[in-house]
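A single protein chain has been omitted from the complex, and every remaining protein chain is retained in its original position.
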Amino acid sequence: MKRIGVLTSGGDAPGMNAAVRAVTRKAIYDGMEVYGINYGYAGLVAGDIRRLEIADVGDKIQRGGTFLYSARYPEFATLEGQLKGIEQLKKFGIEGLVVIGGDGSYHGALALTKHGFPAVGVPGTIDNDIPGTDFTIGFDTAINTVLESVDRIRDTATSHVRTFIIEVMGRNAGDIALWAGVAGGADDIIIPEHNFDMSKVAKKIQEGRDRGKKHCLIILAEGVMSGEKFSKELDTYGDFHTRVSVLGHVVRGGSPTARDRVLASKFGWTAVELLQQGKGGLCIGIKDNEIVASDIVKTLEGGKHQPDLSLYRLNNEISF
Amino acid sequence: MKRIGVLTSGGDAPGMNAAVRAVTRKAIYDGMEVYGINYGYAGLVAGDIRRLEIADVGDKIQRGGTFLYSARYPEFATLEGQLKGIEQLKKFGIEGLVVIGGDGSYHGALALTKHGFPAVGVPGTIDNDIPGTDFTIGFDTAINTVLESVDRIRDTATSHVRTFIIEVMGRNAGDIALWAGVAGGADDIIIPEHNFDMSKVAKKIQEGRDRGKKHCLIILAEGVMSGEKFSKELDTYGDFHTRVSVLGHVVRGGSPTARDRVLASKFGWTAVELLQQGKGGLCIGIKDNEIVASDIVKTLEGGKHQPDLSLYRLNNEISF
Amino acid sequence: MKRIGVLTSGGDAPGMNAAVRAVTRKAIYDGMEVYGINYGYAGLVAGDIRRLEIADVGDKIQRGGTFLYSARYPEFATLEGQLKGIEQLKKFGIEGLVVIGGDGSYHGALALTKHGFPAVGVPGTIDNDIPGTDFTIGFDTAINTVLESVDRIRDTATSHVRTFIIEVMGRNAGDIALWAGVAGGADDIIIPEHNFDMSKVAKKIQEGRDRGKKHCLIILAEGVMSGEKFSKELDTYGDFHTRVSVLGHVVRGGSPTARDRVLASKFGWTAVELLQQGKGGLCIGIKDNEIVASDIVKTLEGGKHQPDLSLYRLNNEISF
Partner (left out) sequence: MKRIGVLTSGGDAPGMNAAVRAVTRKAIYDGMEVYGINYGYAGLVAGDIRRLEIADVGDKIQRGGTFLYSARYPEFATLEGQLKGIEQLKKFGIEGLVVIGGDGSYHGALALTKHGFPAVGVPGTIDNDIPGTDFTIGFDTAINTVLESVDRIRDTATSHVRTFIIEVMGRNAGDIALWAGVAGGADDIIIPEHNFDMSKVAKKIQEGRDRGKKHCLIILAEGVMSGEKFSKELDTYGDFHTRVSVLGHVVRGGSPTARDRVLASKFGWTAVELLQQGKGGLCIGIKDNEIVASDIVKTLEGGKHQPDLSLYRLNNEISF
């Protein structure tokens, strides 16, 4: 393989730039040329493609977002879109593609591979909800950003003896809530993957109050319900001086953590190694602290990502 | 004066602990005793009062919130409440009081002074909306916290070519929006103290788009309208891929910045100096970079705080 | 077991407080009493021991350092010291001990177990140099702190077109240098576990210069040689506008990252589980992303910790 392409797709995640850098540098190190595709699959179809040199990815490892830009592009689910994409790739002489993003990105990579064009997926999303990997690029940064806010809110909660419902990202996945909850010393963590009993939540808060505890923090994944709704339901069990805080887009950007940069670098490096061997239809991941590559079809069919539910029990036994 | 008290009141602000520390240490340095009053005026009336020694304020200068806690207590606006408070102060042998907080705190301090009990107000609130001072304790930290979020949102806005409406605190005051807006490179800043024309906002965004600008950030003080409402109105002028981000309680806590710690230390020190001279009914401030003390009555009657509106013009001429 | 003790020993590491909190809360959750021992083994021998209640570990998860204090105490290597320690433990009715710290702490825990007193070791050190675990408590925070400095230095290096030798902690272990080096985009990483050729280092810098690269960052583990010495040797190969920056004690403290807090919580929880089962002479760790407990003797005899040397090759192929 003499020339590969790289694109980022779906919601931006800190560490995407580090992954693009690793892909670019590793490919150049191995004697290949690299082309960056702007705006994900939309730019692929539109031919918004340019050569990346060593310096183009310099001073990028520490930057949040993605300098290749990203965009939603549902049209790539159609055969027409895919064939246009392959046409563009051929026009630029690109023989293999690295796709960095979430679920949608994987489906695109799979479609390309099925058409005979080797594509490799790299999991990049703050939600950590991609099958085939224990951790995605951006997750570590996101939980630390959430944690900074939780720590700040704790100051206010303590000062005013309040209960805070902190709504965090996670429509289907409780990973952010679980990790930030344990790390933030949350009294309760409410996630889609585990049921909860509002009366028990209220009882726990009351017990803390009775013991003289000043603050109470509840981390709520948005997929369960909104913070406002949760707060109103909780209020029917007593007056806990409840306030709601919604952490939205603010936790998406930012300079990636050390772990996200290292993970992204390993992922990007590995993707190039696989393409060099002519392999496609694979997605990279980290499993049990080891970099792995799995078949995208099997991975997507194998069911959705499961969060580390041991954290749920852990929190119950150490946070009160 | 042999014994003074100190309390924090109203919303917590980073640097309040630094101010309490300065009050405590300065008073002890000068040979006085210091009593900390928990939960603001509520604790004053309830007699929730304890001696503060040197070590009680150790390892506190860097902490957000207020370790003396705070609480709303509208009852202190009544004569009955005020007399109860003075009774408690006398019971503990306290001869002067430092009150750290916002508007409400000043009114309490004024009432006490009118009853013959010397009280000095120290401006502590993130909103910077207290008359008699250019800057309040907590404001510098708050704008830096907002700025961190603005910087993160910029990553996402750029990656997806979006317009973000960032709603920040400020019901009556545009200070946070102005400072964070200029510092964040906001395309527009919308504040209560200045009118705006939505068609011009839209035109500016469109001009940026036409020039190839990827992101657009608009900082909106909550006092003008909600981010949601603003976004909907803006959408009637065109499709700018608008998203809304509301920065609420997360910007209230956190470790104070250097400037807030220094300001709080100077304010606390000065409050003790004034009480020692038997002076009350005063509020501390910083005006033209100098620590000043003004009459609370005149200050409260003198009209509300004005933000630095030169920032508004400045931003128009350098952010586009 | 009805009563356990906990101490921290060796250099402080961010996350130690989170571990003490987890030990305390988990034990109380399981119906046991917990005693905190101040100043590590020194305090154990001196009997500086106190009961820890739920509230004593409240508001501690986010704090750096160790609120149980730490101290060097070589006397605990002697039989006399150990017997005195056991005497104190018995005096307080303590039946099992959790020891959080590095190598020395493990030896103490082992000695106690050999004398029939069950003790469990938890790896807490920023250096990541403890056998029996892939990661220690504090390492993740330390590499992120180093990384912040590396990012800052990059600004200056780029602005002035300079080469910076950044000396980081690691007398025997290159883990901090490797992770911070990969994450910081270092041109070269110099560690005790891998030899290096100064002429090649110089050649790589020159190649970057020739390509127009503005900054050059070299991360050096202190165990190899001092930054000053390295700089002088490098200078014999050419004028690279070299500056040296030594990151010392500043990277030791600070609020722990999400990962360190979660890891510390899991470790602390597990240590109590083991003691409850009457098990001692074990050390906790995380291996291949799973919490494990291994025999301390075998672990200490099993040779020293090995860093992830794949990072070394990775960096060579993506950083230039």
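When the chains are written out, they are named A, B and C in that same order, and each has its own residue count from 1.
In the analysis below, a residue touches a chain if its C-beta (ideal position, glycine included) is under 8 Å from a C-beta of that chain, and two chains touch if they have at least 3 such contacts.
Quantities reported herein were computed from a predicted structural model and do not represent experimental measurements.
Student: Which visible chains touch the chain that is not shown?
Tutor: B, C
Student: Return the single residue from B:L44, B:I61 or B:I191 that touches the missing chain.
Tutor: Result: among the candidates, B:I61 touches the missing chain.
Student: Among C:S245, C:Q276, C:N289 or C:N316, which residue is in touch with the absent chain?
Tutor: C:S245
Student: Looking at B:R3, B:R72, B:R259 or B:K279, which makes contact with the chain not pictured?
Tutor: Missing-chain contact among the listed residues: B:R259.
Student: What residues on chain B make contact with the chain left out of this view?
Tutor: 21-22, 25-26, 29-30, 54-55, 58-59, 61-62, 134, 140, 143-144, 146-147, 151, 154, 158, 179-180, 182-185, 211-213, 215, 255, 257-259, 261-262, 265-266, 268-269, 287-290, 310-311, 314, 317-320
Student: Under the stated touch rule, tell me which residues of chain C contact the chain that is not displayed.
Tutor: Output for chain C: 8, 11-12, 14, 63-66, 69-71, 145, 148-149, 151-156, 158-161, 164, 214, 243, 245-254.
We take it that only the chains that are shown with their structure count from here on.
Student: Can you list every chain that touches chain B and also touches chain C?
Tutor: Common neighbours, chain B/chain C: A.
Student: Using mean CA coordinates as chain centres, what's the gap between chain B and chain C in Å?
Tutor: Going by mean C-alpha positions, chain B sits 39 Å from chain C.
Student: Express in whole angstrom the distance between the two chain centres, defined as the mean CA positions of chain A and chain B.
Tutor: Roughly 35 Å separates the two chain centres.
Student: Averaged over CA atoms, how far is the centre of chain A from the centre of chain C? Could you give it in whole Å?
Tutor: Once rounded, the distance between the two centres reads 28 Å.
Student: Where in chain B do residues touch two or more other chains at once?
Tutor: none
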